[in-house]
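Notes for the one structure printed next.
All protein chains of the complex are present and in place, except for one that has been dropped.
Note that the chains take the letters A and B in the order they are written out, and that residue 1 is the start of every chain.
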Amino acid sequence: MPDNPYVPIPVRVQSVRVESDDRTLRTFDLAFGDDAEPFEYLPGQFCQLSILGKGEAAFGIASSPTEGESLRFTVNRVGTVTTALHYLKEGEELGLRGPLGNHYPVEKFKGQNVVLVGGGFAFTTLRSLATFLLANRSDYGDITVIYGARRPGLLLYRNELAEWEKRGDVKVHLTIDEPASGWDKAVGFVPTVTGKVRPSPKDAWAVVCGPPVMIKYTMPVLLDLGFAQDRVYTSLERRMKCGVGKCGRCNIGPKYVCTDGPVFSYAELASLPEGF
Amino acid sequence: MKAGKPQTPNPKSQSEQLRETARILLKEKKADLVIGYERGSSKRRARPVVIRDEKDVGRLIFDDTCGPSLVPFLRKTLRAAKDRNSKSQTPNPKAVTPLRVAVVAKGCDGRALVQQIAEGQLKRDQVVIVGVGCDGIADQRRGASGEKRAASCERCRYPNPPVYDVFVGEPVEVGTGDEFAGVAEFEKLASAERWAWFERELAKCIRCYACRNACPMCYCEECFVDQTKPLWLGKSAERPDTTLFHLVRALHSAGRCVDCGACERACPLGVRLALLNKRLEREVRERFGYTAGLSMEATPALATYSEEDKQEFML
Partner (left out) sequence: MSSSLRIAKPDLDELVSALTSRYRLFGPVDVDSATMLREVKSADELALGAALDGPVKAAFFPQTETLLTYDGTRSEAPPGRDKPTAVIGVRPCDARSLLLLDKVFGTGKYRDPLWQRRHDDSLVIGLGCSAPLETCFCNSMGSGPFNAEGSDIMLTDVGDAFVAESCTDKGERFLKTAYKSQVQRPSQADLDKAGQARSKALAVLAPAADYSGVKTALAKLWESALWDEIALGCLSCGACAYLCPTCHCFDVQDETVPGTQQGRRVRIWDTCQASLFTKEASGHNPRPGSKERMRQRVMHKFSYFADNFGETACVGCGRCIRLCPADFDVRLVLERVMAEDRRPKTGDRATKNEERGTKKDVRHAG
């Protein structure tokens, strides 16, 4: 982070592709600009992408630091900044501030099993985590990925998911909300499917990432399965501006999602007054 | 009490009458609650109070410190009740009797209620209007002597609400003279002087929106300042933005403002913005023969058109 945490560093669109079948999601790979220092980061962290004249928005880093220097983000088009991002083409410049926030406690996961539960387009940082774990495969025990979306065309990184499914060292359970032709995998909401998969809590950690309602209903499933509250992690979102704990906007109780989070354990959340 | 006002209501007896009226309304279940004023952080300040129980009516007062318009608080209360009803466990929420709220209304507040009804924001049967004749609110800005009335009150021609369910105390005699005299005086200044005056006032504005939120007629769910598509103006407290904010808000209030002066009294820095509204009030009256807040049935001036409308500004 430069001395002035408000000034973005220059980055360039290395590649961009449409991620979802309704074109609301695009995935960008950004390369650091010539004057920018690539930085180190860990899965779970986020960046503020900056379009001068439009503003900034926060995105979880979808790439893993094990994948090289470029950074991957998947952007859902909902407003001014994300629309401007969607218009960016290869080679075009934008700004970035990061890495911001805390990260998934990958150190704690070492030697243990990890269960990743994701929903919708919140799968970004779980891609980062899964890729990181798989790149350091021998450091971790069983890796289970449970990921669902409303329909197949809204699942992110479908090619990679297919590759993971082919690997023998990670269990992948994909699901969609309602039956669709051509879909022969699970059907059901993520919390329900999690209940069916019944991941074991023994020597295991869980990371849940998705829309607030999905997290709300998945947490109890994991706790009922026997996961301890301090072994279930999630990544929260709040409207952000400064991203560095000064502007006061993103707090949940005394914690700022941008600096104390966005990664929180369920145990921490249970002691915080505000919900999702 | 006030020099030169022939029919001055005795504030003590008016307050006592008000308390008795409120007590009866609650007792006879003509209202579920009464929104009025109570003594505030000092002897010369009043704040809104919601009375739900007969035993609390003693808190109600009415005097020249009762500056805020109670209409925004009425809206909040009705909204809160509506939200509660929609979340309630009642099998048929529509069968729940909507809240009947009694509200103490000075002349201007009464007009605001009428205007809100005319604009479809309020139903007549939702509110029990407890009219009070108002002698004017004291100008409490520093430098003003406590006896002087706020600018809007000095020129007020509607001290008694035009519509009410019950009237407390004696009606106040209507002031005479041209209510737009101050506007005319101001217009005598050269253009540069007028702009200089306006700039000086705006230099004090901190964009806190106290004026907007205190206004009985500013009820938009999304205010123009918060719109981003298009972005009408910036959010800063710098001159171009504050200028635009006040000009546009005045235009949005044209033909709707009842000159209660709550905006000017609300301003923590004493920006004298009511003059802007008064000028537009005259414009609407002259052009369209419309005065806000007098008729629940009349179509608001800027919500309609007539073939007689002057079009001299179009070439």
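One rule holds for everything that comes next: a residue touches a chain if its C-beta (ideal position, glycine included) is under 8 Å from a C-beta of that chain, and two chains touch if they have at least 3 such contacts.
Given the structure is predicted, the values throughout are model-derived calculations rather than measurements.
S.K.: Determine which one of A:Val18, A:Leu52 or A:Ala180 touches the chain that has been left out.
M.R.: With A:Val18, A:Leu52 or A:Ala180 as choices, the missing chain is touched by A:Leu52.
S.K.: Just name the one of B:Leu18, B:Ala31 or B:Ala46 that touches the chain not displayed here.
M.R.: Going through B:Leu18, B:Ala31 or B:Ala46 one by one, B:Ala46 is the residue touching the chain not shown.
S.K.: Which one touches the absent chain: B:Asp226, B:Glu286 or B:Asp309?
M.R.: B:Asp226
S.K.: Identify the residue among B:Val168, B:Ala214, B:Cys260 or B:Leu276 that touches the chain left out of the display.
M.R.: That would be B:Ala214, which touches the missing chain.
S.K.: Write the list of chain A residues that the hidden chain touches.
M.R.: Touch set of chain A with respect to the missing chain: 1, 3-8, 10, 52-57, 78-79, 82, 92-95, 212, 215-216, 219-220, 223, 229, 237-239, 241-242, 244-251, 253-254, 259, 266-267, 269-271, 273-276.
S.K.: State which residues belonging to chain B touch the missing partner chain.
M.R.: Considering the whole complex, chain B reaches the absent chain at 40-42, 45-48, 50, 68, 72-73, 76-77, 80, 83, 141-144, 200-201, 203-204, 206-210, 212-214, 226, 234-238, 262, 265-270.
Throughout what follows, only the chains that are shown with their structure count from here on.
S.K.: When the C-alpha atoms of chain A and chain B are each averaged to a single point, how far apart are the two points in Å?
M.R.: So the centre of chain A lies 49 Å away from the centre of chain B.
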